[in-house]
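A short write-up of the structure that comes next.
A single protein chain has been omitted from the complex, and every remaining protein chain is retained in its original position.
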Amino acid sequence: MSRSLLTAADRSTLAPNWNVQQWFNADDGLSLQQLRGRVVVLHAFQMLCPGCVSHGVPQAARIRETFSPERVAVVGLHSVFEHHAAMTPIALEAFLHEYRVTFPVGVDTPGTDTTTPVTMATYRFRGTPTLVLIDAVGRLRAHLFGRAEDLIVGAAVATLVSEADRGSAEISFHPADATGCTTGACSA
Amino acid sequence: MSRSLLTAADRSTLAPNWNVQQWFNADDGLSLQQLRGRVVVLHAFQMLCPGCVSHGVPQAARIRETFSPERVAVVGLHSVFEHHAAMTPIALEAFLHEYRVTFPVGVDTPGTDTTTPVTMATYRFRGTPTLVLIDAVGRLRAHLFGRAEDLIVGAAVATLVSEADRGSAEISFHPADATGCTTGACSA
Amino acid sequence: MSRSLLTAADRSTLAPNWNVQQWFNADDGLSLQQLRGRVVVLHAFQMLCPGCVSHGVPQAARIRETFSPERVAVVGLHSVFEHHAAMTPIALEAFLHEYRVTFPVGVDTPGTDTTTPVTMATYRFRGTPTLVLIDAVGRLRAHLFGRAEDLIVGAAVATLVSEADRGSAEISFHPADATGCTTGACSA
Partner (left out) sequence: MSRSLLTAADRSTLAPNWNVQQWFNADDGLSLQQLRGRVVVLHAFQMLCPGCVSHGVPQAARIRETFSPERVAVVGLHSVFEHHAAMTPIALEAFLHEYRVTFPVGVDTPGTDTTTPVTMATYRFRGTPTLVLIDAVGRLRAHLFGRAEDLIVGAAVATLVSEADRGSAEISFHPADATGCTTGACSA
């Protein structure tokens, strides 16, 4: 089941880069490229989304505590697609302080001519909370909308960690294919 | 126990009026005077206070659903004493929408030369969440800081409702004493 | 609401006595008569009923802690109507020990020619958990089947305590009417 949760389909498609306007808990910013070699758990949320506050954000914090930072990177993404005037970066900063969020959180760059922010559009998030799992070679492997159970998420992350352990020989990764995948056009 | 929770001490002291800058879910505003005859549950919170979001606000909503609106009024008070730039009225409006808060909520008027808002200072709230119970003749009868248990809160509110049922004869209420109690100076 | 929860209908009908085979946490047993003057919270449960274990029993313990024992008596009743071979008194004793139940618990006397125990039949319990509230003069005032919310239960108990405080003058209690109410025949 943890297995079927993980996309195997187009294994050569890299996850698109995120487009972040501003970072918290990561002074110099953070790119997917930098995290190559680690499994990446990307948690997209909105600070005023009840399901994110009660479930998604605490779950991301638990993932951060459960796995070694050297193997698994947890990255928050504040993808605001409603109440833009309320969920500003300054409001987010207060939220992160009050909820003791210590993992890196990027502010998804607002869209032009649309309420949907750029990374959300790129990844085709259906809403928040959304959990995206990216394997150690940068491929998007799972995309979960809504409340994902800890047991399932733990299993999925560990499966990707185990895959990474097997060594590069087994993993067919073609950087050439990836080149064509720009932030604006690559579908999840 | 529900009994000892309720202050009997200075039974002639009226609860001070609240000082509200702006109302949500109450077009014409709401004064303590208007609510005379009903038990008033005043719930002070901040939209980015974790204990308010997980416990206080849902509890206030349950109180609203449990007791008859003709006997018990539930009033929210957004008493912001930190992160003022984040918890603006426009952010609060989005919060109330997302969390389906339908009872009246007033924005505690910001203080001058202090981060503490006016009603918070008047009532001497220690922080948020705070639950204040005011009886049907307007006296402050309980002041609970932190997470109050449903069983205790239900008992306390019902005790005040029962008191109100006994009739005015038994309740010694002296408006003269109350006159001295201004918004800025009266202690809880 | 707490008000309408409480039966006012036939205010002269006394709650029937319980019929108990064996007591735990009450060496000399306990009769309704002895508890006259106190509000009685009768919690009927089965030790293998999931809703009793997760909700009813802990709630009864919270009621015990919330109200003064001089005003409110909490009494458990083990009303076994299924799995009789499993839920024996010796099994119940272990259950009460493991779940740290310290309030008095009576074993409802098994029925003859029926799986339903005697008190359960007398009170017409629909099942477990059931919460029965009996006022200070011995009248059955509320009968709640299933999971009752703490806010509502706290309000109902406190209302009965407040009633008791008003004094006997107001309460019309006719022991004559009660005499006709035998354990086997009196309906709730």
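In order of appearance the chains are A, B and C, and numbering begins at 1 in each one.
Following the convention adopted for this analysis, a residue touches a chain if its C-beta (ideal position, glycine included) is under 8 Å from a C-beta of that chain, and two chains touch if they have at least 3 such contacts.
Just so we're clear, the structure is a prediction, and the values are computed from it rather than from any experiment.
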| item | value |
| --- | --- |
| Chains shown that the absent chain touches, full complex | A, C |
| Option touching the unshown chain, where A:Pro110, A:Gly127 or A:Gly154 are the choices | A:Gly154 |
| Per the touch definition above, residue among C:Phe45, C:Phe67, C:Phe81 or C:Phe95 touching the missing chain | C:Phe95 |
| Residue ranges of chain A at the interface with the undisplayed chain | 1-3, 59, 62-63, 66-68, 71, 149-159, 161-163, 166 |
| For chain C, residues in touch with the removed chain | 48-50, 53-54, 82-83, 85-88, 90-91, 93-95, 97-99 |
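Throughout what follows, only the chains that are shown with their structure count from here on.
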| item | value |
| --- | --- |
| Chain contact graph, described as a line, ring, star, complete graph or other shape | line |
| Identity of the chain that, by mean CA position, is farthest from chain A | C |
| Euclidean distance of C-alpha centroids - chain B vs chain C, Å | 35 |
| Where chain A and chain C are represented by their mean Cα positions, the distance between them in whole Å | 53 |
| Approximate Å spacing (C-alpha centroids) for the pair chain A, chain B | 41 |
| Numbers and ranges of chain C residues touching at least 2 other chains | none |
